[in-house]
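A protein chain is absent from this complex, but the other protein chains hold their places.
Order of writing sets the labels: A, B and C. Residues in every chain begin at 1.
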Amino acid sequence: MNWTNPFLDADGDKLREECGVFGAINATDAAALTALGLHALQHRGQEAAGITSYDGVEFYSRRGLGHVAENFTSPEAIAELPGTMAAGHVRYSTTGGSGLRNVQPLYADLASGGFAVAHNGNISNAQALRSDLVRRGAIFQSTSDTEVIIHLVATSRYPTMIDRLVDALRLVEGAYSLIVMTPEGMIACRDPLGIRPLVMGRMGDAVVFASETVAFDVVGAEFTREVEPGELIRVDFSGEVHSLHPFGRHGARPCIFEHVYFSRPDSMFAGHTVYEARKAIGQQLAIENPVDADLVVPVPDSGVPAAIGYAQQSGVPFELGIIRSHYVGRTFIQPSDGARHSGVKRKHNANRGLVQGKRIVLIDDSIVRGTTSMKIVEMMREAGASEVHFRVASPPTAHSCFYGVDTPERSKLLAARMSVEEMRDFIKADSLAFVSIDGLYRAVGSARRDNGSPQFCDACFTGDYPTSLTDLAASKGEAAQLSFPDHKAA
Amino acid sequence: MNWTNPFLDADGDKLREECGVFGAINATDAAALTALGLHALQHRGQEAAGITSYDGVEFYSRRGLGHVAENFTSPEAIAELPGTMAAGHVRYSTTGGSGLRNVQPLYADLASGGFAVAHNGNISNAQALRSDLVRRGAIFQSTSDTEVIIHLVATSRYPTMIDRLVDALRLVEGAYSLIVMTPEGMIACRDPLGIRPLVMGRMGDAVVFASETVAFDVVGAEFTREVEPGELIRVDFSGEVHSLHPFGRHGARPCIFEHVYFSRPDSMFAGHTVYEARKAIGQQLAIENPVDADLVVPVPDSGVPAAIGYAQQSGVPFELGIIRSHYVGRTFIQPSDGARHSGVKRKHNANRGLVQGKRIVLIDDSIVRGTTSMKIVEMMREAGASEVHFRVASPPTAHSCFYGVDTPERSKLLAARMSVEEMRDFIKADSLAFVSIDGLYRAVGSARRDNGSPQFCDACFTGDYPTSLTDLAASKGEAAQLSFPDHKAA
Amino acid sequence: MNWTNPFLDADGDKLREECGVFGAINATDAAALTALGLHALQHRGQEAAGITSYDGVEFYSRRGLGHVAENFTSPEAIAELPGTMAAGHVRYSTTGGSGLRNVQPLYADLASGGFAVAHNGNISNAQALRSDLVRRGAIFQSTSDTEVIIHLVATSRYPTMIDRLVDALRLVEGAYSLIVMTPEGMIACRDPLGIRPLVMGRMGDAVVFASETVAFDVVGAEFTREVEPGELIRVDFSGEVHSLHPFGRHGARPCIFEHVYFSRPDSMFAGHTVYEARKAIGQQLAIENPVDADLVVPVPDSGVPAAIGYAQQSGVPFELGIIRSHYVGRTFIQPSDGARHSGVKRKHNANRGLVQGKRIVLIDDSIVRGTTSMKIVEMMREAGASEVHFRVASPPTAHSCFYGVDTPERSKLLAARMSVEEMRDFIKADSLAFVSIDGLYRAVGSARRDNGSPQFCDACFTGDYPTSLTDLAASKGEAAQLSFPDHKAA
Partner (left out) sequence: MNWTNPFLDADGDKLREECGVFGAINATDAAALTALGLHALQHRGQEAAGITSYDGVEFYSRRGLGHVAENFTSPEAIAELPGTMAAGHVRYSTTGGSGLRNVQPLYADLASGGFAVAHNGNISNAQALRSDLVRRGAIFQSTSDTEVIIHLVATSRYPTMIDRLVDALRLVEGAYSLIVMTPEGMIACRDPLGIRPLVMGRMGDAVVFASETVAFDVVGAEFTREVEPGELIRVDFSGEVHSLHPFGRHGARPCIFEHVYFSRPDSMFAGHTVYEARKAIGQQLAIENPVDADLVVPVPDSGVPAAIGYAQQSGVPFELGIIRSHYVGRTFIQPSDGARHSGVKRKHNANRGLVQGKRIVLIDDSIVRGTTSMKIVEMMREAGASEVHFRVASPPTAHSCFYGVDTPERSKLLAARMSVEEMRDFIKADSLAFVSIDGLYRAVGSARRDNGSPQFCDACFTGDYPTSLTDLAASKGEAAQLSFPDHKAA
């Protein structure tokens, strides 16, 4: 649950969603609607934003580094994007001026006319496909894996756009939720496993698509349904909607981390809010790992819902033992005679008067590198806490994600290197516990994980990747990385 | 408690602190320390920031619009501010380029050498003093009331700097917490009523001053004591500290709003955290105004501590029924077919799945104009709440502040125009209640308000101003404003 | 000769060169050298500049809108461009942020490795080639005609880079002087007619190429020779230089306007300075069109060398009757009670005390739309000149250029619409005369124009285009444009 703060994890001690997408067709002010919808998805990517629109004649694009609000709130910006169809994208991790090349939607003039695409996910054989395309004379504009899809469409020999797109996607492996715009209308589609989310809504005559339902709440649209795994939905300018399942129907594997960590607490998946799921995880944690304590203290803001669940289940009062600053931003010059850990203190300060002499249970959503957790435990002790117990609302994160979530390389993941006891020692807590994998599945509505045919992609916890990883296997680093001694799995 | 979000009240529906100050002397990296300290006080003023330093030979200044982090985090910025003494200031409400003239610390070359001052408060006879000075040939650089103090010092005929400063302050009426720098050292002082706060700390050999203790936590200093009302503390470069009370000792009247609303919850006043005071107000509210409900829902983030107190006292569970976005910023272009109130929804979204069919108690810290409260009540109803009760953790705010808090003119204050029942009707809640003035005093540790000699400045609630208001009385608007029919007081 | 002032022709009343190129290989600081060389070619394009370098491993690019000095003088900028090979480009007429896409050198990752190209000229069948490439799946990044060359190279089936480039250029029609960089070295080439210039020089071990010799003077290189029409020169990192003539050798047709108008007066072509050529044209003008007058006054700065020639030939004294401001830049808001023509006066002011009562001969290099000429004649009369005779150091410019010179559409060219007498009437001069086409050829060293096989491209004067104009013929506007009644030719 890092819905809260774009800066919290400046030291890379959180996992990050890489993208959010929004699209609208047959909407009077498609670009303004898309800007607002993207803004509601800002937690999915803070580094860059882009919108492309189509007015029946031409495509228009505007892209910028930074937040949606910095780039798409002026009347001038919106006026540059006329038309009744628009799609937008927010992304994490594009730096530098030339980085604008990688900001989506990507656009190309094909022989069939304009083609724009916004992509959430990651193509795990993009390098292989790209090398082949370049050998055939293709010239790439960006380093984005998404551009591979455009070149595959451009060089497909099928006659219709839908056929060319399906032809292209058959070659693609990995995770993708796409919003495509052509002069004929909008196509939304999701990879066969449905790893990344994509939802569909309506707003009068307009059809809208988004990564999460919260975008519909904010723009005032009504949620219709999820785009199904492997489904392509085509909407044209007459308002007709067609659904295709060109890849057949297989067992879906939506990302479980997505549902319970990345999405905003007020987004809904499968009929439940993310907030409820997180509270339920907190309750599971309290059942599985109770502790005798005076206060339940969330690590703000990511630990708040789970901490409420933990407190309600355990009867230990919920209190704000850590106060978060709303002004974090850049790193300050450290005064030579300054406090230790003032970096953490700038963001999180102990509520000293409350904590002093108390036994506290800290609740956070995950431990990635462990460095922030260690500093927070230390801060609690310096503020006078008599005991500090740490409870984590996810299983240990021991594997990298190759489907669109920014994870450190595996050797930097604390849980890939240490047992739980070693981790407890590292962060210097009095006790440490994680929710079990079955407890996690239970909190999101399953009885348990079906190990033969898991209901979700949980590779970051289990290492059980649902697709092949072609590029990774081809890279030299692969051997080392995949063979990393995994004593956690033991 | 608007510690949380600089943008929340873009529509002016919150009261705002106008300034924060920080100073350090005999510190190795005084400017870096001051930048960090100011950053911890950022909630006290987001529009502009300035730091002035002194290296034993010259004074150096750097000022900028925007946050401390935007102006004082680069090594170049800090390198421009050498020396072991520095003071800084954050302020609300300076707009435009020329506005830089009003950004503090203000500095002047006097015959005695450089003179810099950072001021938190408001001088209520500044216009009268300024007119008189201009008649005598003074040329003002800014429109800041603070500059009056400098000219009074510059034209005082007393021989020493301390005497000149005391001479100047004797003419000044209103609220001031000052940090002054001269070639001899630093002087911190507070007006005789101690309306605005100022605290003193130590950090090795360095002496530090700040508006709130949280700045000491962040920089790693130890809290020594509050600067007393009417006290001048002089610190020189040999480390000697002298205290003066040139105005005698009178009954203090610190701002009660400051303690329980503006300051960060982790700041301490009179031995208690602000967080505790706010929880206690919530408990008082629950005692004075109970309601039969399913959920206690804070208006984020300002209502959170009081809501925790209300929930603990009443036994009704605390839940996040409203989710706040962390990406608010500018106003978006409203799509023509967009949702009503998407402005509010961009900031606050109902946690629909949780709220539906529930009786909820909304808790906020104050009602100013009432427009936001009305929209939030409506949003709760649209999300399916069956009953919406509103509880406010302060008495009705019916009077403007003239001591450094940015309040709308009185006619815009909802409580100046309406009875509680009319206000309930305006915001369309099922019930509305405010904590009583005695309940408020009780929550901050007094048995009740001593009406003959009140322990705090509570003029915003009571209209009982502790000083004369010379400039206001001289202005034409005064008659109308002061005689505004005050049916709230009836 | 618009070497003088980038702003003079803000109203489009001058022809403009579109590009300049510079390249260096086996140079210690190739990028710094290229920046300096480009700066010397700044008069050939002021809107944007770019440099690409290669350090034996990777290519590096930096591009910016504005002048070379604004983009390539900081140590940081140069440090971003390491390596011993670099090429750069200045261009006229790229506007807007997205315009950066069109700033050269263009770069692509081909299967053979990196490929960068800087192009001076214009491909007159670019649209036709582009359509065909897109039909085959190529995706274009820019709207530049130069990108066609890259895609042709990328999709060529020949094995070596030189063969692929020759294969590509065989399909290309029009004018091009190219500097190409690949991991094997640098290739400089010029179209078979040699329409645009390109010269080669040496500087120690380094080989350098540039549009004009003045770049060699400035960087300190020695001029070796011109790149011949239709020649490809390949230089590798061992210093070997190979010359190819893959297209055979045909009659060259270098641009005569280039030599006598665009290039800097201190550049040399065919053994003579441009300054000498311009003086010789002035002398021809005086021989062909003498006038009884008191002063010869150049229109600054473009008319200066011809005016010196005219004055020396005629014996009428050369005087600065018009003073040019060095600070022109943007258009000012016109005061409602301001002078007429203050726009012209901001740039050129009559030297009133000198001109009053005198018969003057104004000398300029060309008349394009005629509006500036009209204003200058009027300004001379207002300053008291008794007679104003206008002499033009070129034949009437009656046809558009399709080879890389920015000309207004034909209907805007004064000489395409009017006879000389009508033009005289339009600009309100007492007399008007142009140098004859044979006089022009004589000034640059030929006895006369060989009408059967002209020695130069002089299409802008004669309408005799040396290549087919495929794209123009395909466009709808062509019929109208080419059939424009040409009473000048009558």
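Everything that follows uses one rule, which is that a residue touches a chain if its C-beta (ideal position, glycine included) is under 8 Å from a C-beta of that chain, and two chains touch if they have at least 3 such contacts.
Everything numeric in this text was worked out from a predicted model, so none of it was measured.
Shown chains touched by the undisplayed chain in the intact complex: B, C.
Screening C:21, C:139, C:206 or C:260 against the full complex identifies C:206 as the residue touching the chain left out. Interface note: of C:349, C:386, C:431 or C:455, the residue touching the hidden chain in the full complex is C:349. The hidden chain makes contact, of the residues C:157, C:225 or C:326, with C:326.
Contact with the undisplayed chain is limited, among B:128, B:154, B:171 or B:420, to B:154.
Think of the hidden chain as still there; on subunit B it touches residues 61, 98, 108-111, 134-141, 150-151, 154-155. Contact between subunit C and the unshown chain involves residues 3-6, 27-29, 32-33, 35-36, 39-40, 42-43, 46, 67-70, 72-73, 75, 78, 203-204, 206, 214, 217-221, 264-266, 268, 272-273, 275-276, 304-305, 308, 312, 317-320, 323, 325-340, 342, 345-346, 349-354.
Just so it is clear, only the chains that are shown with their structure count from here on.
Steps from subunit B to subunit C, taking the shortest chain of touch contacts, total 2.
Nearest to the overall CA centre, using the mean of each chain's CA atoms, is chain A.
Chain centres here are means of the Cα atoms, and by that rule the chain farthest away from subunit A is C.
Top contact pair of chains, counted by C-beta pairs, is A-B.
Remark: subunit B and subunit C have CA centroids separated by 64 Å (rounded to whole angstrom). A straight line joining the Cα centres of subunit A and subunit B is 37 Å long. Separating the CA-averaged centres of subunit A and subunit C is a span of 52 Å. None of the residues of subunit B touches two or more other chains.
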